[in-house]
Structures are given as structure tokens and as C-alpha cells.
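Below you will find the structure I want to go over with you.
In this view, the complex is presented without one of its protein chains, the others remaining in place.
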Amino acid sequence: MRQIEVNTRDRQGFYDISPQLQALVHESGVDDGICYIFCPHTTAGLTLNENWDPDVRHDMGMALDALSPARPGYRHGEGNSPAHVKSSLLGANTFVFIENGRLALGRWQGVYLAEFDGPRGRRVWVKIVES
Amino acid sequence: MRQIEVNTRDRQGFYDISPQLQALVHESGVDDGICYIFCPHTTAGLTLNENWDPDVRHDMGMALDALSPARPGYRHGEGNSPAHVKSSLLGANTFVFIENGRLALGRWQGVYLAEFDGPRGRRVWVKIVES
Partner (left out) sequence: MRQIEVNTRDRQGFYDISPQLQALVHESGVDDGICYIFCPHTTAGLTLNENWDPDVRHDMGMALDALSPARPGYRHGEGNSPAHVKSSLLGANTFVFIENGRLALGRWQGVYLAEFDGPRGRRVWVKIVES
């Protein structure tokens, strides 16, 4: 298992970890296989989305804030239930195929660590398997 | 393929299946690999989230009810469209790495079967692969 570290800078944000993942794939020497990515945190998540226009990340953040506001009736004492909900909506793991030693992403696709309760030091676990 | 059975007790609820998954991993004898988990139902789902404070599950249920209410205009005759929508929002499968014969979960993370149209007898399919 390999690891990526991300120091997030704000309460919420999306961090493109594709270059770090690509470096791990290169290092592994695997030409064809699958890169599995796992977020061990419960107030962050992982998602694939557009890596070209940063406005997409802005709009994604706005949408998630609208979908998961602080709700009257929430009981969790830490006050970060909106972040836990966002984590489950986006999911805490994902995978990308590897072809010819490279991550096989769509033309406009990046892999994002989504921070929902930052800023914090976050880790992402990675497993690269030949197939 | 291995199987876990969960008898859910209410219309909606989150059931920590991490101990049963860990037992299957132990039984498999796999030291390093991936544990794949699949929910064959369309009104239930799987998610990773906090396993410490049960209030997180309460708040997650509140949020999902708010995000997926019965909507005027729904056509599906069984009346459980809100549950189908929740199932797609959370997803019907997930995976966890295995290290040294144990599920590699984050410190506060558990694997949950999410029931959205219970109570029912639910099954979860599991595949444990060395890597």
C-alpha cells in the first residue's frame, strides 16, 4: 500500500491528486492494471471530475453546500455532520485503469480528494495491481 | 463469493458490517489484498462512514430523507422511489484494502449496509482477492 499526503487549505476544497497517482503508477512499474484509491477519512471523499476549468470545482462546492447544509435536528456534537454526509454522497474510494504505464483517465478527467472539514493533513491510500 | 446476511429492523438504518467482513477476511487467510463488497439490492446501499458516534448515523438518515423525499410526479407504483434514489446516491458497492490479514480502515471508519426500504432480510456479497 502506498500513500499520498495532502495538506488542505480551507474548510472545503477539491485537490487534483492525479499527478501524484501517476508518479506512484510509474514507480510501480505496472504497465496494465488497476490503480485503487482509498480515503481513510470520514469527512473527506474522492471523486472523478473535470480538471480543466477550475470553475467546475467552485460550482461543485456550491452544490454540495446546498445539498448538505447544517440541518436543525442534527445531533452529532462535533457540528461536522454536513461533511460526513458529503463524504458518503461522493464516496471514499475509486479506481482508475492503467494502460501502458499510465492512468487511463478521460480527456477532461482528474482524480480529486474532496475536503469537507478542513484545513487538515489528509492521507490517501493507493494500491496498484497488475492485471 | 462469500455472503453476509443482515436482517434490518426499520424502514431506514445503517448497519456496521465491518466485524462480519473482518471475520471473512480472517477465514480467507489473505494477508494483503482487497475486500470487495457488493449489495445486490436496489433499495439499499453501502457506504463508509464514522463508526464511533451513533449520532452520525442519525444525521445521515435525516439528510438522506431531506434529499430524497416522496416527490409529486413520481410514477413507480411501489412507492419506494425515494429508496431507489438513495441507493444510487450512496452506491451499491465499495472496497477496502487488506493489510496483514486485517481490513485497512481509517481510525473512525466502518463499512455500513444502508437500508432504505426495510425491514427486510438483506444479503451482502463479498469477494476477497490477494494482491
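Miscellaneous remarks
By letter and in written order, the chains are A and B; residue numbering begins at 1 in each of them.
By our rule, a contact is a pair of C-beta atoms (placed from the backbone, for glycine too) under 8 Å apart; a residue touches a chain by one contact, two chains touch by 3 or more.
Just so it is clear, the model here is predicted, and its values are computed rather than measured.
In the complete complex, the hidden chain is touched by one of A:Leu24, A:Val96 or A:Leu113, namely A:Val96. The chain omitted from view is touched by exactly one of A:Met1, A:Ala70 or A:Ala104, namely A:Ala104. By the touch definition given at the top, chain B reaches the unshown chain through residues 1, 36, 38-42, 67-68, 71, 73-78, 81-82, 84-85, 87-89, 91-93, 95, 125, 127, 129.
One chain of the complex is left out; on chain A, the residues touching it are 34, 47-50, 53, 55-56, 58-60, 62-64, 66-67, 89-91, 94-97, 99, 104-109, 131.
What we mean here is this: only the chains that are shown with their structure count from here on.
Separating the centre of chain A from that of chain B, both taken as means of CA atoms, is a distance of 20 Å.
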